[in-house]
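Every protein chain of the complex appears in place save one, which is left out.
By written order: A, B, C and D. Residues from 1 in each chain.
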Amino acid sequence: MEDKLWKVSTSPHLSDRESIPRIMWLVAASLAPAGIGAVYFFGARAAWTIFLAVASAIATEAAIQKLRGKPITVHDGSAFVTGLLLAYNLPAEVPFWIPIIGSAFAIALGKQIFGGLGYNPMNPALLGRAFLLASWPTHMTIFRTPPRGGTISGIDVETGATPLNLLKQAQDVLHQAKVAPGEVPAQKISEAMMHISKLYESYGNLFWGKVGGCLGETSVFLLLIGAAFLLYKRYIDLRIPVGYIGSVALLTWAFGGSEGLFTGNPLFHVLAGGLVLGAFFMATDMVTSPITPRGKWIFGIGCGVITVIIRLIGGYPEGVSYSILLMNLTVPLLDRYTKPAIFGARKR
Amino acid sequence: MELKTLLIISVSAIFINNFIFSRFLGLCPYIGVSKALDSAVGMGMAVIFVMTLASSVAWVVDHFLLEPTTSNLFYHLLRLKTPPDLVFLKTIAFILVIASLVQFVEMVIQKTSPALYKALGIYLPLITTNCAILGVTLLNLDMGLNFIGSVVQGFTSGLGFTLALVLMASIRERLELADVPRPMRGIPIAFIMAGLMAIAFLGFSGLKIR
Amino acid sequence: MSVGKEFTKGLYAENPVFKQALGLCPTLAVSNSVRNAVGMGLAMTFVLVLSNIIVSLIRRFVPRKIRIPIYIVVIATFVTIVDLVMAGFAPDLHKALGIFVPLIVVNCIILGRAEAFAGRNSVFRSLLDGLGMGFGFSLALFVLAFIREILGDGRLYGFPLLGPGFEPMLIMILPPGAFLTIGLLMGLMNWLDKRRCS
Amino acid sequence: MKDVLRMAWILGVVTVLAAAVLGAVNHVAKPRIEEQRRLALEQALLSALPKADPRAIVPVYEGDEIVYYKGYAQPDTTGLVGYAFVARGAGYSSEIETLVGVDTTGQIIGLKILREVETPGLGTKIEEVRYGEKDPWFQRQFIGKRARQLAVDKDGGEIVSVTGATISSRAVTNSIRKGLEELEKRLGGFSKTAQQVSD
Partner (left out) sequence: MELRLFARRSFRGGVHPPENKSLTEHKPIEILPPPAMVVIPVQQHIGAPGKPIVQVGDTVRVGDRLTEPGGYVSVPVHASISGTVKAIEPRPHPLGTSVLSIVIEGDGQDQWSPEVQEDPNWQQLTAEEIRDRIQMAGLAGMGGAAFPTHVKLSPPPNKPIDTFILNGAECEPYLTADHRLMLEYSEEIVRGMAIMLRILRPKRAIIAIEDNKMDAVRVMREAAGKEGLNCEVVALPVKYPQGAEKQLIKALTGREVPRGGLPMDVGCLVQNVGTARAVYHAVQKRRPVVDRVVTVTGRGVAEPKNVLVRIGSSFAYVLEHCGGLRDGAARVLMGGPMMGIAQFTLDVPVVKGTSGIVVLSQEEVRERREAACIRCGRCVDACPMGLMPTAIYHLVKHKRFDEAQEYGVLDCIECGSCAYVCPAGLPLVHAMKFGKLEVSKRMRAAS
């Protein structure tokens, strides 16, 4: 028999077939239905925006890695996913430079400055969005293109804005009427009430995506297809979305109504805005979410609580991005204080 | 003060107008003492303590010694015709009173509770002459808060500072293990992180309690 | 150290903001416009120079144990003078700088220089040191404000610079912009220093 | 012990010295500061009531509180040109205070924002002066308007709000409308025709 020196390595000598590129590209694939939906609903402009965001993310990643003399790893798909998710978080009619600058910021200051994949403490795509929102709020809050087959707010009114935007405005009116009776014209009050009740009945539009909003967030149906795939592949942990959506539903039901406790409409709040996108695809970003089972529960619930606070009393109609970013900050603490019990440590 | 007002003061001091992310006060200890979680917690506790203390004594000093009102002690003691306006001495008065009081408290803690001294004491001298402490007293004055309001604002500002400090320290501990580009290691990356955290805290802007 | 160095060290090599990470609060807080930055820089330099001189003058008469309170009183006196004068003669600037003027009292650059330098050196050297540190601080503020105002407002010292087509990047004049700018600047300096060394 | 006393003594002397110096400076500066404050208020009142004589703008009290000012054309307080009042409304991140002047018929003749801590570059655009212009464009819109015209475009009114800062714009607009309505109530209605003011 041949006499040679064999290669050695440490155990285990097998591995399952998962790899980071495989995970990332399949996540990208699971986001494809929503992307196709975005192009269908909002037109070719959406495809262009998505392309620019992704291309800029990949180019930035490659450029920085080259500058640092590190191996270029854009083929692993993580920059692609970041660009994609950033694009999904943009309104349809942003100028072309918005996705480019947003992705560059997300990758450069959200990810590469910490050493690249795996080291970033906060969700790069959401940082990109929050950066854009703080830098050019006017571009980021204009929703004018109605989706094909629907209206911007999902009800038959002209007043621009996404369902959550409209809800916030209407609730502001009702609040104003409450604190200063007699000052708000009765016609405005009844209009606001009509809007709210119509919004609350627009489940169908919200579910299929025939409402205004950011590119990738409108169709709950298409997002759920991708989410189901990820759950099946076990790439995402159910604890985070369940904790997240569950707490949003509970809290909006409890505090979201104008007629006292437990008069809110949880289903509307779950379907509207970017909650489904955020809960299944962004809060679950493994790099920036806790690693321990208990930590994941706390993380999900924390996201839900902050989202509801922002939606109900905050300065924005939508709170998903900020809630995830804020909870990202707690991840090292959560990981530290929710370590699983080591085998044999419980029973002494 | 109305409970709701106090709640608004608290939420504002902790989240909306956080000392670090929005008011830019106490940045040097924030950057300097956020390398390790343990010391961050100790520093945070010390800051909460000193801010509360400083807010209360500064209010007392201002109200009874500096303001030109009828509660001014000089007015009574020296039997002046009109209450004297000594507000221009606020900076010097506050800093001296705070510094000596903290020194006194430090001595008391050292004598009575060595454990507490070990946890807090080493941070006390670091922060007596720090802008976050003096800053909160000046803010209280600017905002015209009464005694309770000042104490609550002092306490919750300290809480907000501690929140920022502890989050930062836990993240920096994790960044120790990260492949941060060499020139960015240490203070630069801490600033970047603070910037990103401030972006996240923008989420609280515009919060309205009603 | 040569007399010239006493002055120039504060500008780059020992820049209080970039190299020592001191005096960060006013630096970040008022660097959203060049106008504020210049005002703050001048106020700070004034206090630094005068307190350095006085501290150096009295250093032989001050018992060691109470030197810190005495320094503080000296500094606080000059700060209050600046505060009062600014309120009287430049009310707009006074309003814009807010509590950061009185807060110069606790600025660690000033106490730090009094303690580490003026308390041990001649009046002349202390003056130069104060000037250098003050200008170094002002320089840092100016650089930050320059970047932040141009990008965040499209203007410089109030004059539109980048034309009407430029859409200002608001975040630069918000708190996050201050942190990000100084972080990147410090990283850049480290990188340049390292390249120069090798 | 002797040491401590000595040090306390030195410290005391230094402090008293410092206080004395500051007292002196304050003595000089205080009148200036008060003068500045007065000037600022006068400036504001003059922008609210451009035709009034600076010496003839008098506060109207209700208890201890100034509820509005009356502005006259002549220093001897004759020739009423209008009223000025402070309107307060909650903006995005602060309470916005505006000094508003109206003529005797309730038409706005001038205004000046006194206090506002809105987001720089966003909410603060309510005070923006465009390059080459003299006065803030947002505030200029109010001149000549009456209470019922006051609502921002989003609410179906005539005031063009600052893009991306509807909240701040709305705060200014609504607070002025409210203030006007209050003033009208206090005065028991505006007069139908403007007072003739001779210059």
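Here is the rule we go by: a contact is a pair of C-beta atoms (placed from the backbone, for glycine too) under 8 Å apart; a residue touches a chain by one contact, two chains touch by 3 or more.
Note that the coordinates shown come from a computational prediction; the quantities given were computed from them, not determined experimentally.
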Relative to the complete complex, which of the depicted chains are touched by the chain excluded from display?
A, B
Touching the absent chain in the whole complex: find that residue among A:Trp25, A:Tyr119 or A:Phe255.
A:Tyr119
For chain B, residues touching the missing partner are 176-177, 179
Per the touch rule stated above, chain A touches the missing chain via residues 1-3, 5-16, 18-20, 22-23, 73, 76, 78, 115-119, 237, 286-287, 289, 291-293, 335, 339-348
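By definition in this document, only the chains that are shown with their structure count from here on.
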Pick the pair with more C-beta contacts: A-D or C-D?
C-D
Rounded Å distance between chain B and chain D, as computed from the means of their C-alpha atoms:
32
Distance from chain C to chain A - Cα centre to Cα centre, in angstrom
41
Two or more other chains are touched by the chain C residues 69, 73, 76-77, 80, 84, 170-171, 174, 176, 180
I need the residues of chain A touching at least two other chains; which ones are they?
109, 131, 134, 137, 315
Within the complex, chain C is touched by chain B residues 21-28, 31-32, 88-92, 95-96, 99-100, 129-135, 138-139, 142, 181-184, 187-192, 194-196, 198-199, 202
What residues on chain A touch chain C, complex-wise?
109, 131, 134-137, 139
Chain A contact footprint on chain B (complex, rising order)
37, 166-167, 170-171, 173-175, 178-181, 184, 189, 192-193, 195-197, 199-210
